[in-house]
Structures are given as C-alpha cells and as structure tokens.
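The complex appears here minus one protein chain, its other protein chains still in place.
Showing subunit A:
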Amino acid sequence: MHSLTTVSPKPRLVVVGNGMAGIRAVEELLKMAPDLYDISVFGAEPHPNYNRILLTPVLAGEMSLEETILNPLDWYAEHGIQLYTGNPVTQIDRVKRQIVTADGTTTPYDRLLLATGAAAAIAPVPGNHLSGVLSYRDMADVEALTRSSALGGQAVVIGGGLLGLEVAHGLRARGMEVTVIHRRAWPLDKQLDQRGGVLLQKAMEARGVRFLLGKETAEILGTQHVTGLRFTDGSEIPADVLVMTIGIKPRIELAQAAGLQCETGILVNDTLQTYDPRIYAVGECVQHRGQTYGLVAPLFEQAKVAANHLAEYGRMLYQGSVTSTKLKVTGIELFSAGNFMGGEDYEEVTLLDGSQGVYKKVILQENKVVGGLLYGDTSIGPWLFQLMRDGTDVSAFRDNIVFGETHLGDSGHAGENQASRLPDNAEICGCNGIAKGSIVKAIREQGLFTLDDVRKCTKASASCGSCTGLVEQLLASTLGGFYDSTPKKKALCACTDLSHQELRDAIIAEKLFSVRQVFDYLDWRHPGGCSTCRPAVNYYVRTAWPAHGLDDPQSRFINERAHANIQKDGTYSVIPRIYGGVTSPAELKRIAEVAERHHVPMVKFTGGQRLDLLGVKKEALPQIWAELDMPSGHAYGKALRTVKSCVGSEFCRFGVQDSTRLAIELEKSLERMWAPHKVKLAASGCPRNCAESTIKDVGVIGVDSGWEIYVGGNGGMKVRAADLLCKVKTHAEVLEMAKAFLQMYREDAQYLERTAPWVERIGLEQIKATIVDDANTRKALAERLDFALSQEKDPWKEAVSGRLDIHAAPMRRIPV
C-alpha cells in the first residue's frame, strides 16, 4: 500500500502556508506515516505556527506572542521539517513540479499542500491605501494596532462582525475611543437576529464602544495618514486609526495563476484534492461543496482527511462541516448555529428576559433543531448543537428545550450548566477528581482545541463521560471567539479515523471476521488496539457475522472474559440466571449451600430481582458455577441482564395479565443476547406498573385487552421515561416485537450506546415505521436475532465442561 516508501530518495511534500490548517495537516500526517515524506514548509509570516484564535488576547494585552506559539522551531527540527519563514511562495510551476519563492529559489515537489489561508477583505473605496488603515488577520496587524493605539485617539472599526467586535473590544481595552461602523441595522447580523443584536449592542455600549449603524462608507479621508471618513449620506467622523473587518477573502492568487480551478476559494473534492491530483488544499483558502470556512474545527477536520490521503491510506472523506460560533468579549456570551433566523417553513421556540439580558431562540423544522441563537446564557449551546448535528427528534421535550437538558429529568450531572461561572476549584470530572482550574489551565498553556485533547491531557471526561458537556463548555468559554464545539464525525478512538458506522460498514463490505483482520485490513494505528476499540470491534464483528465471526475473549472487558463482575478488590460477583425472578425452595437451598461452603462474604438481592454472591476469588469461579448448576445471569455483560416482573394475575388481586409467565418467556427467548450496552426488561401485570416497566430498555404493561410495549426507558445515570411503541394482544406478539426492537438496536446503535440515547437519536417514528408498521421487516429482524442467539452457548457450562478457559488459576505458584 505504501508504494512511495520503496522509492528512494523519499518523495517530497511541500506545504505552502505555515498556519493552523497546514501544520495541523502535517501533524496528522506524521501520526499516520512519520517517514513517508521529506517535508518543507513555506510561511509568509516570520513566526512559527501560532494560535490565530488568540489574536484578541494579545491585542488586549492579556497574552504575549510567545504564549500563542503552537509549534516552536524545535518541533520542526525534531521532525526533520525544513521551515522557510518570511519567504513567500510566488509561483507554482505544475509542469516542472516545483515552486518558486520571492527570492527566486525553486523547490521541487511530489505532493503539494496549499494552506494559504485568507486575507482581510478591503473595501474598494478611495483612500483605502492610506497609512493608519489596517486590517486584523495576523500578528503583524496586531503589532501595528498596538503601536497605533499607544498614541490614543479615535479608532473606527468598519464591519460589525465577530472580528470587528473583538478588535473594538481590544482597542477599547487599550484606551482608545472606539466606534463600530456597520451597514446593517444591528451588529453581528450573520449570527444574531435583530432582538439579539440590540441586546449585544447595548452591552457593548455599556462598555464604551459606540455604534453607527446602517452607514455605508463612501471615502476614507486624509492625504498620507487617515484623518476620518465620509459616509454615502454625506456625514463624516474623525479617525486616527481605521480597521477594516468586513470579511475575509480566501488567498487563491497563487493557485489561480497556476491554473487550478478556483471560485471564491480553491476548489477541492471530498478528499481535499484540487484539480491537479498532486496538489491538495486545506483551510480558509479552500472551497468545498460551495462552502468556505473560517473556523478552526472545520479546518482541522479537513487537515485530518487531507493527511489521510497524503499518507496513502485513502479511506476518509470530508463531507462538509456543521459549524457554530461562540463569541466572548468581556463576559458577553453568545452562541449561534445553523439557521437562526427561522422563516415560513420553520417553527421558533423563544425565551426573552430583557432585564437579565438573556435571549434564547431555537429554530425547529419537523421537530428537529436546525439552528438557534443564545445570548446572555449560552450554557445549553453544546447540547443544542449536538441535537442539531445528530438530527434528534425533539418532540418529547420541545416545551422545555430553551431550558436545556437539566430540565429533562436528568438526575445525573450530564447537563449541569454555567460551567464558566463555577469557581476554579469546582470539581468538573467526578471520576478523576479534576477541578475546573486545572482544565482551563491545560487548555490555555498546552494549546488544546478538542475534547479529545482535554481527555488526553487532563483525564477530565475520559471515564464515564457524564461531564463531557461541562468540559465542552470550558473549551468554548476559554477559547472564546472561534471555538466550534465538536467535529461532525467522531472517530471511534485514537487508533483509527473511522467512525462507528464506517467501521461497521467496512466489516460487512470487506468480510472481516475477526478483530485481528479489522486492525490489519483497516490500517489500525496501534496494531494491538486500545481499551476503547477492542471491545467495540469485537462486538461489531460478532453482530455482523454471528456464525463466522470470531469472538476474541482478549477483546472483551474483563467481566465478559471472566463471565463474572470484577469488584474493587479484584474479587468477583456471581449472579445466576433466575428466569423472571421466580425461584423455588430447592434452588434457594442450593444457592445457600454453595455460598456457605465457599464462605461467600456477602449474599445480596440485586436491583433486578436476582441473587448476587459477592467476594468470590477468580480461582473459585468454575467450581462455584459447577455446584450452582444454573445458567449464567450475564449480569456482567453488555448483554441481556434481567426481565423484572411483578406478581401478576396468577396471585395479585389487581393483575389483569400473567406478567411472571411473560417475563420468564421473554428471558428464556433472549438470554445470552450480547448488545451494544446492557439491556434490562420488565413485565408488569397491570397499569400500576410495579415492575417499573417505563424505565426499562423494553418494558411491557398488561392491560385488559393485552400488552402495552414501551421502549427506550432508563433509570440509571440519566433517567428517561420509556416511549409507548405499540399495543399488542398476545405473548407471541410481545416476543416478536421485543426481538425486532432489540435486533434493530443491536444492528444500529453504537457500541456503549444504550437504548435511551439511541431512541432519542434516531427518533421513535423511524423505529415504529420499521418494526410496528412493517410486518416483514419485523419478522426478518426477529429471525436474525434468533439465529444470532442460536450460536451462543451458556458460558458457565462451557467453562465447567472445560471447553472455555477463563484462566481462573494462576499460571504458576511460586514456591509450588
């Protein structure tokens, strides 16, 4: 596959542009193929790669240039990269495959990566060349602005967009009188509607920034240095410094002159390749599917895909980015994403609290979030953005959507808001004990941009993940300006760039029958995988190929390998299967005797109506299983756990249906079912719902005429009431419906995604259409599950009979 590596000397990769997109692509490439290319980087600016997002803190005097450097000169040297700074590339010679720089030297290339970025757009008005007319794009601009502001006086900013407001804030912080000129009726009209714009304007005015709105500049006044400007309506204002922030223009001159096709930006396909197959382009200079981007997350996504193709992996596609913006100017919080204006075919949910300066607006189309804006309180931003990106059906909670996730019956801390207002010592990650202060410090000092960066550096959100929302908020509020919460597609883990779905598709399309084959064939970055991908890949292989797929015990978590639950002290717990929770005196006696004989330290009823023998040494497991002579309860697995039941019509005076019998039937027909996550069922014999069917993955409730089937409920970390799927008459119908639902979940959900978030993600309507309305699909799904279950054996019996080795005994005892 790496045919170029055999050619000697190494092929040459030339990168034009030493900014965040170009260097990110080089970093991604080095991760995948560290020795593939001889790399040269040409930068027009005299600095190594710095963090352009931090221009405003530098301008406001809060940070120095050095603090914004992402890749110091040593980094280039360490990776054998030739860096040429301050030497702009003037020509690309595609015939000779070389580039020419300003000083006339030529450098040959085998692959060329263009990351030329964008320049500030300059209004075509008389006087735009005068000294004192500046733009705000790079460190040189910041230095010029800093020098000019030292003299004080009047600053005028033309363009009231994100950059304009940030520069206005920075110059005001440096003591200048600042006026923002904007041609629309309110500032930030690309991110805010009028109501939000007025709130923002008031807040900025309270901080001393003046606005002149609906004004169009006719001429910049002055002979050598700017002295003021005149508007089309004839009025004038004085100015000592004038900053143009009316937009950016992709730098395409070089590409255009070389005959590469350009429109607004350099045209690229989904692999970030230009019309010349040897030339790739990433970043702000690029136009992809008609879109240009100026935010950091899309640029990073592009960099990753381009690097994947430069590394000759050829697997990833860039399919565009959904972006959101978040501005933070001295405590002004703003979030906006997608279509925030609404319109005829859209519905709006709004909340306006003028005196608190809070305004929230969510735009819906067919019960899906298509955009929104938040002003004053942006805490629900990341959540809202997630709903938008995932296309989640919000009909169940649209009444409360502007209040965020905390109002959706969330007993955990997943949706806790206002991270930015917490004190520095507030614990964010409860699993790893990480306080807010250390996360913010790591983001600032180590130049972190993504959730994964934070997880790797601080461990925050790396365990149970329930604080992910908080960490994302901290990223947003710390990076401010141009932070875009999350890339559209999430890779499974750091071993691959493939998403869960791409991986599942590849396992089926390429007929991959084992974890080993997946890692080899799909070029896993670590040939041994990691604790995230190994169990996921093993599950996907087994689900795709129930008969032929190899089940690799070493790719299962310890619990599923030992077929018992590991405890904090390294002992295990044993939970035998007791169908429907109905046992007998003989069975109870046997369990009690085994527990006594083995001095089991604790015997406890579980939350799911079963018996748990706790504190068993691994060595003793097979013997205990043999003596119990009961099937495994699978209480340790991402698998069917229990079917909880109430007494039902057999004894209960209220019962209208035989819930214990149905629970036993369900548990017998679903036992040994592996799933993306644990699966819990319940059967209640009347609407009093004593088995708590409405907080189960699948719950049934008996009514006079039959059974109501509920799905997607959860009672754990995040409470969710189940949705009514349908009503059926007979036990057989319940069984088929439950099987079809669970098989659909098994085939579609991501590994470690429970039914509750899965149902929310794909929407109840789709599930109903697939399994309630379509009898053929329902039957086919149920049959596929039956087939998969027919391939599974009881692991305890397998171990007792010696067919399965759980390595219970030590490899050796010393001394023997």
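The working rule: contacts are C-beta pairs under 8 Å (C-beta built on N, C-alpha and C of every residue); 3 or more make two chains touch, one makes a residue touch a chain; residues count from 1.
Simple rule for what comes next: contacts and distances are computed from a predicted model.
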Looking only at "ABC transporter permease", "Nitrite reductase small subunit NirD", "3-oxoacyl-[acyl-carrier-protein] synthase 2" or "NitT/TauT family transport system ATP-binding protein", the name UniProt gives the absent chain is "Nitrite reductase small subunit NirD"
Which of A:65, A:100, A:349 or A:457 sits in contact with the chain that's absent? A:457
Which one, A:290, A:527, A:601 or A:687, makes contact with the chain that was left out? A:527
Consider the whole complex, including the chain that is not shown, and state which of A:341, A:558 or A:656 touches that chain. A:558
Name every residue on subunit A in touch with the hidden partner chain. 431, 456-459, 462-463, 526-531, 534, 552-555, 557-558, 561-562, 566, 568-570, 807, 810-815
